[in-house]
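Shown here: the complex without one of its protein chains, the others still in place.
After this line comes subunit A, so read on.
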Amino acid sequence: MAETSTEGRGTIEALSLVPKAVARQSMKDFKSDQEVRWCPGCGDYAILAAVQGFMPELGLAKENIVFVSGIGCSSRFPYYMNTYGMHSIHGRAPAIATGLASSRPDLSVWVVTGDGDALSIGGNHLIHALRRNVNLKILLFNNRIYGLTKGQYSPTSEVGKITKSTPMGSLDAPFNPVSLAIGAEASFVARTVDSDRKHLTEMLRQAAAHPGTALLEIYQNCNIFNDGAFDVLKDRQSAEEAVIRLEHGQPIRFGPDNARGVVRDARTGDLEVVTVTPENEADVLVHDAHAASPTNAFALSRLADPDTLQGTPIGVFRSVDRPVYDTQMADQLDAAIEQNGKGDLATLLAGGDTWTVVG
């Protein structure tokens, strides 16, 4: 059941079928010859650099790595990776990647998507990829706005947001991507922030090591249409107050001098933030990312104030072992051969009742 160590957990299992690189790799090996065309100052640059910087650590043959994206600013990502890649159509990347990953267990398949791509037009494919637990690593760049179409509200925009398409304020209640993923039976859900290279890299590491679908929500700044959306989580001083760093096996504490902590309200069963005192210190919740029940992970995903982002947890909310779809699909093929022998076409075609006409 639940394991206790997170470091390198599952690495061998998750990537065992992907061939290893022959030579030592560097970040440069993963940069394509294409000019990067995001707006200057876009958070996507930091994420690209972090991914390119992390890839050599995996040590996989880069011809066995594929990045698949949908449509939107973030979905240009594959063009900049010197791996195989497909820039597909709006919202469909998880479906396309599912076909690729389930037919090619020797590939490491990554999906790059945005809040509009993954949660609006492609919401159906996202939840079904998560419940199937296909061996995909989904990087969801969440900037809470539509960038490529020049600034309409997205499914993660806050209620009342004034945009080009909502001059009197958005009426839509937003999705919480982490809550949605947990509800969709995701086996791995994490959140990070574009500007925190170290944390982002650690989340990539854990996602890569996870067997099955890993969803990593990356808060990403769109400096043109939604600038500063996550400043409260980035500014050193405000971040200390606002960010809860989840670490498996550790008490969930944050704030200056770790003065704040997350406890369960005995009356409602819900989680709440309290000031830690010697009396309640023992009640502070110890984070268990591998808990079989998604209850605490879900409750943690609801802690943050959706408008102010105060109390935003980052890190791995949930990481549990579940059967992996593509592995099981391959197993069924093997089992069918074991049971019935390798398919013989002549026998198949001549099956059923036959009769012979002689000359």
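Here is the rule we use: a contact is a pair of C-beta atoms (placed from the backbone, for glycine too) under 8 Å apart; a residue touches a chain by one contact, two chains touch by 3 or more; residues count from 1.
What we mean here is this: contacts and distances are computed from a predicted model.
The chain absent from the displayed complex carries the UniProt protein name "2-oxoglutarate ferredoxin oxidoreductase subunit alpha", chosen from "Sulfate transport system ATP-binding protein", "Trypsin-like peptidase domain-containing protein", "ABC transporter permease subunit" or "2-oxoglutarate ferredoxin oxidoreductase subunit alpha". Checked against the full complex, the one of A:99, A:169, A:249 or A:306 touching the unshown chain is A:99.
Remark: the omitted chain is touched by one listed residue; of A:85, A:114 or A:315 this is A:85. Taking the whole complex into account, subunit A touches the unshown chain at residues 19, 32, 34, 61-66, 68, 78-79, 81-89, 92, 95-104, 106-107, 124-125, 128, 329, 332-333, 335-337, 339-343, 345-346, 348-359.
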